[in-house]
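What follows is an incomplete set of chains from the complex, kept in their original frame.
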């Protein structure tokens, strides 16, 4: 059995071990002990805070194997991207080229530096250990952040985005960076990411990045080819997020050209199809029809818990049957409310 | 003997014969009787001053008086871009710097512009291959500057000349392949033909509106920004000697440079002088240096503007022209002519 819960101070050593094995990249867990400690403390403070307007809070969740008492995944959500500055991305604009006299009409893509994702809620740091990547636990982990957000709408924006790492080669070279950012920064991709600490909110981005649109057809073929493409390590996350309702075409990362998925919460399945149901003690009814994996979470902010259970279609139901051991994990009792959404 | 003169009504056949020799690459001189006839009519109206200065198109021909053949042609347009937008790319500089990273990057940018709207334009220079010897090319090209020096009030503050841009051996334009093709999706020569038909502004509609960083173009396109076609290099040098400069404007298709000058700073405006044709019995000839540099000399008549090269020099406001030379200029002793040394003084 696996549970997703907010990170705790005791998890720090486990997070350090995880950080040691995750691949290099900027959208995953921080790597140094200091930064991990900071992330955990910030999450604890954020969970405890009374929030009216989303700001600097960030929430870090872990996936725990209850049998092994082992952390095997992480996922985070920042309440408001760029809340201490501006979150910069490239907007992928389509420019219509029209000449009536020549009877020509076609469209050209251009990348424009923009700050439109500022104040969106920002999902990040998604990592799942290899042994649980195939199961419903990966989906549970990714979605738990949104279940939490759905239960605490005042802590988050109405829109969400997730940057996924773009394509780099074995030597750490990014074809997109080499064609775009390098001309201005005059340094290698990994050096630039190190310099900027993976941030997308720094003034030096405005100072150095192009002020005018980058016309895509003018970029070398290898740079065009990787625009909006994910690093292989991001495939699982990409599939989970697009199934959730995130869309990929509008924004890309200014450094590596990786996709930035985004959506209004109204377009996300967790928000539109989750049901608030009463807890009934029992095993899942095996009435007519097949079983589905459902994510089920309690509604308590600080002690947020989410699990995945097989369950018949809950559409039209007003209660869900949970065995006592699941109720214990979720810290709920018969008659309490839980939020359920099909995975 | 060769004379450059204002074109006349009777020159249409000769002009057509010349245009037939031009071949591809010169968009303003097509061997098309209708187009040439229209242009000739405009030119005659221009010299007759029956149309406003900005609509004028002064066409000059070089005539071989031995056989009355037209050996070359050139033109000055009163103003460009007043009926159809006149597009260029202007090259600008943007500095991106970050003190935090100690990076200081100077980037060149292309701005789609109509800045040269209203300028006068030197254009349509063509010399018949049979006459490409000696000073003939200079005589033909520079005749326009003497004309401008004589009639500066007819021209705007700024004069320009578009130079054909660099082409590879196979006739392709690296600049076009690196930029324009992505937006037009047609061949360079097709674009060139449309340009010849006056469709340049419609094509320009398809150009990206936003400034472009040159560093984002392929290297071979970057390399030819402002570079001329190799056959155009001598023409460029001639114009530069007369005071025209490349100031960062290029053609939107092939990135050929636009040379430009303030009219008041042209060599012809600064250095040309008026002189009186001296009577034979004067001592002008005796006092003149034994060997002189060739000198351009023109009459001062707008409608019947004529210009030749002479070996005579202007001394103290007088010049000793032979009877034949006077004949070529349609001038007689005592008339005022304008003179300009053919070549730039070396020590300048």
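Here the chain labels run A and B in written order, and each chain numbers its own residues starting at 1.
Definition applied: a residue touches a chain if its C-beta (ideal position, glycine included) is under 8 Å from a C-beta of that chain, and two chains touch if they have at least 3 such contacts.
What you are looking at is a predicted structure, and each value in this text was computed from that prediction instead of being measured.
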{"item": "Per-kind copy numbers - full assembly in this file", "value": "A x2, B x2"}
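The working rule: only the chains that are shown with their structure count from here on.
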{"item": "Sites on subunit B touched by subunit A in the complex", "value": "94, 96-98, 100-101, 103, 105, 107, 109, 178-179, 182-185, 194, 199, 202-203, 205-206, 208-213, 215-218"}
{"item": "Residues of subunit A touching subunit B in the complex", "value": "95, 97-99, 101-102, 104, 106, 108, 110, 179-180, 183-187, 195, 203-204, 207-215, 217-220"}
